[in-house]
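A single protein chain has been omitted; all remaining protein chains appear in their positions.
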Amino acid sequence: MRFIFKTRYEQDIQLFQHSGQVFWYGLLAAVLLVAPLVVSPYVLTQLSQVGIYTIVAFGLMLLAGFTGQMSLGHAAFLAVGAYTEAVLAIAGVPFFVSMPISGLFAAIVGVVIGLPALRVKGLYLGIATLAFGTIVEEVIARAEHVTGGNAGLMVPPVKLFGLAFADGPPFYYLCLFMVLCAGLILINLLRSPTGRAFVAIRDSEISAQSMGVNLAAYKTLSFALSAAFAGVAGALYAHNIRFLSPDQFTVVQSIELIMMVVIGGLGSVHGAVFGAVFGAAFLISLPQVINALKPMLPQALAEATGLQPTIFGAVLIVVILFEPLGMYGAWLKLKAYFELFPFYRKGMFRRQKTFQKSDRLK
Amino acid sequence: MQFIQLVVSGLAQGCIYGLIALGFVLIYKATETVNFAQGELMMIGAFSGLFATTVLGLPYWLSLAAAMIATALVGLMIERLVLRPILGHPAFSIVMVTIGIGYMARGLVTMIPVVGTDTHSLPTPFRGEVFRLGGLVISAEHVVVIAVTLILCGALAAMFRYTKIGIAMQAMSQNQLAAYYMGIPVKRFSGLIWGISAAVAAIAGILLAPLTFIHANMGFIGIKAFPAAVIGGFTSLPGAIVGGLIIGVVEALAGFYLIEGFKDVAAFVVVLIMLVVKPTGLFGERLAKKV
Amino acid sequence: QPQGVTANQITLGTIQDLSGPLAAYGKQTRNGLQMYFDELNARGGINNRQVRLIVEDSAYDPRKALLGAQKLVNSDRIFMMVGHIGTAQNMAAMPVQFERNVANFMPVTAAREMYMPPTPLKMAFAASYYDQVRTMLPDIIRDKNAQRVCVVYQDDEFGLEVMRGGEAALGLVSKTFVERATYKRGATEFSSQVARLKAANCDLVLMGTIIRETVGVLAEARKVGLDATFVGTSAAYTHLIPALGGPVANGFYAMMTTAHPYPDDPDARIREWAVRYKAKFGEDPTVFSAYGWQIADSFTQAAMKAGQALTVEGFIRAVETNPPPQTPFETRPCAISPQMRLCNNDARLSQVQNGRWVVTRPWVTGAMPTQ
Amino acid sequence: MSDPILTLANVEASYGAVKAIRGVSLKVPKGAIVTVLGANGAGKTTILRTISGIIDPQKGSVTFKGEAIERRDPADIVRRGLSHAPEGREVFPLLSVRHNLLMGAYTRSNPAELAEDLERVETYFPILRERADQDAGLLSGGQQQMLSIARALMARPDLLLLDEPSLGLSPKLTQEIFAIVKRVNRERGVTILLVEQNAALALDTADYGYILELGRIVMEGPAAELREKDDVKEFYLGLKEAGQRGERRWKKKKMWR
Partner (left out) sequence: MSAPFFEADDISVQFGGLKAVDGVSFTVAKGEVFTIIGPNGAGKTTVFNIVSRIYQPTSGRVRLEGTDITALPPHKVAGAGIARTFQNIELFEHATVLQNLLIGAHIHRTTHPIAEALFLPSVMRAEVKLREQVEEIIDLLDLAVHRDSMVAGLPYGARKVVELGRALATRPKLLLLDEPSSGLNVEETEDMAFWIQDITKDHGITVIMVEHDMSLVSRVSDRVLAMNQGRVLATGTPAEVQGHPAVIEAYLGRPAEAVA
């Protein structure tokens, strides 16, 4: 493992702790920057989608991972962002105006949804958000004049400074840029007092309160921020998918969003970032991978209905079973293995017995 | 009259929600896990019952028993294969695994050629019969559901309240480590409760079959049973039934008297109101941490 | 050469629900398509080109349908989309297809958007729900001498189309709906809806319902003693209605176009076809299998006619010159024109009698919808 | 010494990459009271957890009543006659006090014996009878500690592991606890392995003692002998000349910053 001598406080606080992180972020950035040159347009759309989901995952990490507030209704925020953006774009509002409005509007809805969080915790909060999510879905389906109802709504391409950012590289870079901004905001918040207050609430509400953390304010803030992330992602989503209908934002979708966070894995601050990227990439690419593997399967199996959910469920189970810390956890082990090579000891990551403790009392 | 008929229909439907919610509460009470695959267990139970009647040709009540056993075995197997290895991990991971189980169950069932993608009906001895009382009607299916729900609920609640095993299960959900220290066979109980809850799901599936038919996605009704469990407090078996009844009645009345679409979200509106008024549900325990 | 066409192969795409709520239909449609193309390829294909069909699963989710369409169009580079199932799914996919000049050939949905507004790349095969209802309902009302007409419908685009068709039909006989009741997709319980219908004393109920909901409503109506004529659309024309509903389904009417291919059909060609189908897939065919087969056949006839130099434009021209269908099913002639992208607007009426669909009113030619 | 009921041979256990005990060997003779002393973080709790199977040792063996019990299911170990009052009390917060006690006796089934034991522990700690129907989570800290010990006694173990039993108890109760420990040992022949910060009391009660530092056993001997050792006197009993401590108060300024 790396040992770092610190001589100044700034070192602890700064964005990157050591050159290794700079390297990995740099590599990721470089790969993503050149991607449009090498991949097909279809893959590029998918990459944009990964970026969009990454932003949602950032928000969920903040809320579920760092503040410890469960949300089973996150698709609703995505929906609010997407529909706001669609309606504004149809009205001809330029993107750099409509996108912040979408985020803001989602944040406002987030505050409303966050209100029950002031009174209920854990499972109950999960159900409360689920209920809200369902209601939002229904409202969108009913508000036909604005949202097109169940018939759906076509979304025009992004207009930015008079240029059309249809799909293809420009839109992809736009997504990438937004991911970068969102990631920076996430990291910055997590390394400052706000982030620490979130963690305090997650670990012990009673002592957070005794340390002067205003539970109501910070929980609400966390919901608002998380919703704003999802709202901005929703704005991009609207343009990437270009057809919105209420059944894209169901409970099932919310659960899949949560899945990203679990699969990606929570870790440190940077763990959240990488976890979000991994999780989003996983969610988007799994169906593609399954499709790609189909020709290799026996015909009967490849053509079987229900193949996709089966594999999806199986992979989800396997990932959690063998890597409870998510893909980021696996990555850390892999890294440690190479860094320590050949001094890696076999039992180093052996799993300990763990014991569940009720979180009904927190 | 109209009103009373609506309430009666609502109560009947509410019992169904309650019956499914029982399964949620069972697993939660013993392991503090929310089982998102409960609906799918129900679906498996219904398909097992279908298999028992149509392929094996068993009579209805025997197939019910056969389905309970088969589904309980499925529950045990699921627990052994995928839940046991992560027993003791944060509840969140376990919940995610149950979601994975739900996906797989749905997928695998649809993979069964011919049977899996179709909708089936289960022949029942009381199909289509209705009881009339004054101007009120209630179908035999519903009467059976109500009776079975009440009996099951009573039996299970008694188990948790009075038997050593029941108390030990609650103990292990509150503090697993301490449960081990007491010599409570946590692992075995985890299997046991999955078995029981799967058997309950099978009953629900088979009783539901005449009303919703048997198909791969029938488990989605579980989403409605969730609020039922929450309204009851999630740790109370009678609470689950009461929660189900409330939702059933509210839905029936909302569907008749309120604007279109309200029926579909009524359950969720009710649960939200409940959480604001009484955050731990009607029969939930007081959850104050003493420091 | 257009995308998806090589010297010896034509690549087609279809998106079906293989794991969602309509997985049964999706599978059957795919089977119908697949069986036709397999047999066609064995016969030598279309002008010496083998047909390759790539199937995507939408799970009846428009978002997945869109992703599937993007993949088929951009990655697999299909020549044409055939028999895509679902209204919202098609709505999501069409823009992606049309951007790349990939036509939407005979989607399995009876929504008016599949042929309106007309563009060359849209080609639809059977009367929309709207037109079915608009054409047939007035006759039924007259036959039954119905006074109080009600509607129960699924509150999505499908159900709304049925309801709107009903409104148009009632307009023709100077009536309005006495009561409307809706339910959400996937609902299992209809007591309050039926209670409304009963309270309104309906004597004819138009049903914008699909399978389970149809049976659910019928069963509840019987339970509470609501004695009315129930009429559904082609969405409810499936063998599952009598299979699931049992005696409850008897007397239920449904509008339809293609008849259910019973294995003991009087027509020997259909019996023989059903045997081949069962041999291949291990199950009896349904009306959706027949849809798949018909769509594949229509494609093939047009593509054959378009000749060796197959292009999208050539194909469309071929379609517009009415190649005759070659199916054993009693199919109406197809008259797609640059202004009207729908084959025909005809429908029939069937009734469940003793657990079996029986045609009770022969073809009625619907007026071609005005633009 | 009579034959040991519990033997640890060269046991090594760790939390992830942190090694908590290194090569610990100890014996607990049947019928004896043995104590393990050590500073904060020395690994006392870890030893007890390893014995009752809560953590698996990486090396070494744990033998209880002649059978190897390492890497077994903790519940299984308890059923062999071992009972553990753990650090941090670990009561079942939402069960009543009475149910907590009954859970302590989970492995037993003779109702008459159970009633007798219940009577006995409720006589030891009358508050537990008074609060029989209250949720255990609402007891005060010390009351929970009593419950935890009483619950461990309810198992009628052959070997009782006590992790800092006096933690949070009033001086009066602390004395009573040790009296109870002696009594169950003498009257019922329960063997006891005791971990305790109050070294003076522990050595008074115990027959034999081990001293643990940084995960290693550095000294052992009969309690009476240990009590007389200078090191023990200084570091564990707090008996030393006044001046000696002064220097520890010198404030170290860090180079950090």
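The letters A, B, C and D name the chains in turn, as written, and every chain counts its residues from 1.
Here is the rule we use: a residue touches a chain if its C-beta (ideal position, glycine included) is under 8 Å from a C-beta of that chain, and two chains touch if they have at least 3 such contacts.
Every value quoted in this text rests on a predicted model; they were computed, and no experiment measured them.
Across the complete structure, the visible chains that the omitted chain touches are A, B, D.
Here one chain is not drawn; of D:N10, D:T123 or D:S170, the residue touching it is D:S170. Although one chain is not displayed, chain D still touches it through residues 15-16, 18, 39-41, 45, 87-89, 127, 138-143, 145-146, 164, 167-176, 197, 199, 235-238, 245, 248-249, 251-254, 256-257.
The set of chain A residues touching the chain not shown comprises 9-10, 12-13, 15, 184-185, 188-189, 191-197, 199-200, 202-204, 206-215, 221. Listed here are the chain B residues that touch the chain not shown: 291.
As a working rule, only the chains that are shown with their structure count from here on.
Chains touching both chain B and chain C: A. Averaged C-alpha coordinates put the centre of chain C at 75 Å from the centre of chain D. Chain centres here are Cα means. That of chain A falls 38 Å from that of chain C.
Chain B has residues 106-107, 110, 116-117, 174-175, 177, 180, 216, 261, 264, 285, 288-289 in contact with two or more other chains.
For chain D, the set of residues touching two or more other chains reads 54, 93-94, 137. Touching chain pairs in this entry, ordered by label, are A-B, A-C, A-D, B-C, B-D. Against chain D, the residues of chain A that register as touching in their complex are 6-9, 347-349, 352-353, 355, 358, 360-361. The touching residues of chain C, when paired with chain A in their complex, are 18-19, 23, 26-27, 55-57, 59, 61-64, 66-67, 70-71, 74-75, 88, 91-92, 95-96, 155-157, 160. Chain D meets chain B in the complex at residues 52-54, 73-75, 78-79, 83-84, 86, 90-95, 99-100, 102-104, 106-107, 137-139, 151-152, 155.
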